[in-house]
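A short write-up of the structure that comes next.
Every protein chain but one is kept in place in this view of the complex.
Naming follows writing order (A and B), and every chain is counted from residue 1.
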Amino acid sequence: MSALRTPFFWGLLVLLGGVGLLPILNGSDSMREDIFLVLMLVILASSINIIMGYTGYVSFGHIVFFGLGGYVAFYLMLNHQVHFVPAAVVGGIVSSLIAFLLGIPVLRLRGAYFALATIGINEVVRSFVTNFDPFGGATGMFFNYEVYNGYGGSKNALWYAYYAILVVALLCAVSSLLIKKSRFGLGLLAIREDQDAAQVLGIDPARSKVLVYTISAFFPGLAGAIFFFKNGIIEPGPAFDLLRSIEALVMVMLGGYGTVAGPIVGAAVYEQLRAFLITNSTFSSFHLFVAGFLLLLIVLFVTAGLVGWLRQRAPRLRRYLE
Amino acid sequence: MNIDALSASIVDGLMIGFIYGLAAMGLTLIFGVMRVVNLAHGPVIAVGMFAVLLLAQNLGLNPYLGLVIVMLLGLATGIGMYFIAVHRVIDAPELTTLLATFSVNLMIIGIGTVLFSTSPRALDVSLGSVRTGAVTILGTKLVADLIAVIATVGLYYFLYRTRAGKSVRAVANNRAAAELMGINSTWILALSFGIGIALAMGSGSLLATLFSFTILSGTVYEVKSFVIVVLGGLGNPVGALLGGIVIGLLEGLATISPLPVGWVPVIEFGVFVIILLVRPTGLFGAR
Partner (left out) sequence: MILQVQNVSKRFGGLRALENISFEVREGEIFGVIGPNGAGKTTLFNVINGVYPPQEGQIFFRGQNITGLPPYRIARAGIARTHQIMRPLGELTVRENVTVGACFGRESLSLGAAATVADEVLTFVGLGGKAGVLASKLNAAEKKRLELARALAARPSLLLLDEVLAGLNPNEVADMLAAIRSIRDNGVTIVMIEHLMHAVMQLSDRVFVLDHGAQVSEGTPQVISVHPKVVEAYLGDPKLAQRLLEGLE
């Protein structure tokens, strides 16, 4: 746990926590909504980075765990009047459990085959939920406003959701750091570089991969639960939106694959950029094109991402920037 | 269930299956030659749809003549796309090429939405229909299938009978060895990418003669193509045609089965994942 004594750890806590406190301090609803979204994206991107950046397995359909966590928690809140905190925890655990069970066969696939399989899994689950009546089928489920009465009204509930997402984002970022700086994390990096060589060095790849996949599914499960609690409605399309998954991958690449800070920076920058493009009159109709163009530039020329690039350029920064 | 409905749905499924197969063929060719999963596949199909529409509307070109031009355009576009977006990262890890092609996807959709909005378009073609018993076959479908078969045969002729095609196979097999034999692998990769894109755009044009479409329509076929390509074995063009027929038949039969239509994608994607797990070389794969 020596990672907890590094300047980077404290910097991370202060920055992320500080930004998270801003809307609480000034009580602004719109700022709260903006930062909620960024924190949620931080969770998605960091979780994907834990499996993809550390282990080299491109989980294209990672959004499936966001949707699953969301659905399970929503179902519990709606039909069994479970409080949203335990419901979210159950959502996270179910996501992890499913990742564990799926991971055992799917993580044997390598490269593009794994990436395609994760897309397939997301589509199976999405089309299954669309037909699954207990979850409301194609129309999904929605809350009556009474549900929010348990939280002191819908306005308060929004604040609860915000505190929850802040806590989960901090947990996720710290876990990402702890994993990377642990013995387990070193094993993952070895698997990413050369799975067969790692195995000859004494690492059990199957076990490590399944474990890390299980962890990486937990946080999106929580995030989904919180997001749809706040939303008051859950439908298959938005819950299992492959595009959001891909956007999260883009954030990881933008910030820096395999670094702790990268996905956080990537999520923040991407969201700012997207908001700018959509609201800017010159770019608004071309925002997808501009986003694609920027992505291509990053992929072709700054493969290491912003944080990775900084680390390469200024090796002395490495102590402060994981 | 009556026999008429059964035969009608089988014929229907079979007919659309050929076109699904053609749509997937470009994807599988590109993967087979350079291990790149082209995430711009869907938008490229949509570009094929709009290209044939524009040629028909503005130049009054017959759609089937337009198809030839669209495929030539596709070849050029694909070669350009390869050099701009893929060549630099061809040896990088999968994620990089996935994102590179996905960035092209975003750009095409971005421009396409501005140019064409997302309201549905349709190409006005009619070739009458053929009737045998209870089964009615649209002439456009028949012609589209014929073209799909010709394209497949043509692709095989190219791959097995021409010098360039043999080079493509050599590069697919082992790029380093092909280079030692004096093959310019860069051009072969670009050419293969071009052919893959030409096939995708061509299938888009054919689909445009059958259904109405928007700039986002390609996505449906892209996802279907993934399933088909895995069914037929990643990298195997004839497998793609067979996989397309399987999926077409499955969809055709689903319309008359007691199973609600909504469950079809569950089965399709379930099969997709299971095949990846137990038989990643595909149902019709060699090994």
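Simple rule for what comes next: a contact is a pair of C-beta atoms (placed from the backbone, for glycine too) under 8 Å apart; a residue touches a chain by one contact, two chains touch by 3 or more.
All values reported here derive from a predicted model rather than from experimental measurement.
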Legend entry - Contacts of the hidden chain among displayed chains: A
Inset, instruction - Consider the whole complex, including the chain that is not shown, and state which of A:L201, A:I278 or A:L297 touches that chain. - result: A:L201
Legend entry - Contact with the hidden chain (one of A:G120, A:G136 or A:G187): A:G187
Legend entry - Interface with the undisplayed chain - residues on chain A: 2, 181-183, 186-187, 189-190, 192-194, 196-205, 258
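To be clear about the criterion, only the chains that are shown with their structure count from here on.
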Inset, instruction - State, to the nearest whole Å, the distance from the C-alpha centre of chain A to the C-alpha centre of chain B. - result: 32
Inset, instruction - Please give the residue numbers of chain A that touch chain B in the complex, ascending. - result: 52, 56, 58, 60, 105-106, 108-109, 111-113, 115-117, 119-121, 123-124, 127-128, 130-131, 138, 246, 249-250, 253, 257, 285-293, 295-296, 299-300, 303
Inset, instruction - Please give the residue numbers of chain B that touch chain A in the complex, ascending. - result: 31, 35, 37, 84-85, 88-89, 92-96, 98-100, 102-111, 113-114, 223, 226-227, 230, 234, 260, 262-263, 265-266, 269-270, 272-273, 276-277, 280
